[in-house]
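Notes follow once the structure below has been shown.
Note that one protein chain is taken out, while the other chains of the complex remain in position.
Entry: chain A
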Amino acid sequence: MSDPIIRIENLVKDYRDTRAVDHLDLEIEKGEIYGLLGPNGAGKTTVILTLLGLTEPTAGRVTVKGYNATSEPIRVKTVTSYLPDEVGFSGSSTGLESLVYTAMLNRVPREEAIESAKELLDIVGLGAVGDQKTKTYSKGMIQRLGLADVLITEPEIIVLDEPTIGIDPKGINEFLDMIRSWSKEQGITVLLCSHLLHQVQKICDRVGILVEGQLLAEGDIHELADELFGDREASITAEVDPVTDSLIRELKQTESIRTVERDGETIRIRGKREAAPLISQTIVRNGGDLYRLSYKEYGLDEIYQYYFEGGGVKQ
């Protein structure tokens, strides 16, 4: 890894007697979309707050673009924009005013700020309501205004904390597409924290799984699956009539198949990818009628289940 733009080294953060972050090491490259995935209370927000210098770590070091987040927070905050979870705007200001205010806090002159605020409002699809007070906005609109608010400071790094909560499914897709295209066009580094794996899976280049303050696994989706399940194992379900013992026996003997489970007319098989055609051949050879054959590779779903539902958390 060449020169990561965000480097978290051995980070520890204690709140009274609970340890929110436990010796965390994390590196994020420039221009990448990194998804920090974890259940509620896993320490995601704490990591973000430390990253922005908004809270002091108990131990460890966070550097952003070479600046120490704890001792030079203003430099870090100059290149970083943060969309907090449950972001809000002062209800008595309009959307446009809110953006201009943020820009002016970043030392952008008023006229320039108004111009880029209008542009951004168009981009996030709020151009028509920019002059309305934000208290009339829906949750989805607020979230999009939040995105515009993050982008108006022309950041190099965007940190998004649970950005899709409260948006409807269609809105979520638009929202994520917007983040992804923005990041790829401008080379912006994105750190996205969420407990919703499908969204993380959809746009992130790399994913880290954070549980109880520790990074349990890291990598792109395929690497994660490999790391967890060794060879790319798939789950194959077949519906066959009739299911004979010889069929089951033969399946069990096939090299690329690990386990076979029989459940009435359904056979559940775990095995390698190349097992699928062999299975159908075997069934036909044994005189069975094949009604359905479904094939599923392990995705983040399984990974998520594996970790969050007891799995490898405590080892």
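We take it that a residue touches a chain if its C-beta (ideal position, glycine included) is under 8 Å from a C-beta of that chain, and two chains touch if they have at least 3 such contacts; residues count from 1.
Rule of thumb we're sticking to: contacts and distances are computed from a predicted model.
Visitor: Leaving aside the chains you can see, what is the UniProt protein name of the one that's missing? Options: "ABC-2 type transport system permease protein", "GDSL family lipase", "Ferritin-like domain-containing protein" or "Response regulator".
Guide: Checked against "ABC-2 type transport system permease protein", "GDSL family lipase", "Ferritin-like domain-containing protein" or "Response regulator": the hidden chain maps to "ABC-2 type transport system permease protein".
Visitor: I'm checking contacts with the chain that's been left out. Which of A:Thr63, A:Ser81, A:Thr189 or A:Asn286 qualifies?
Guide: A:Ser81
Visitor: Which chain A residues touch the hidden chain?
Guide: Here the touching residues of chain A are 15, 45-46, 49, 52, 54-55, 73-75, 77-78, 80-84, 86-92, 101-102, 104-110, 146, 149, 153.
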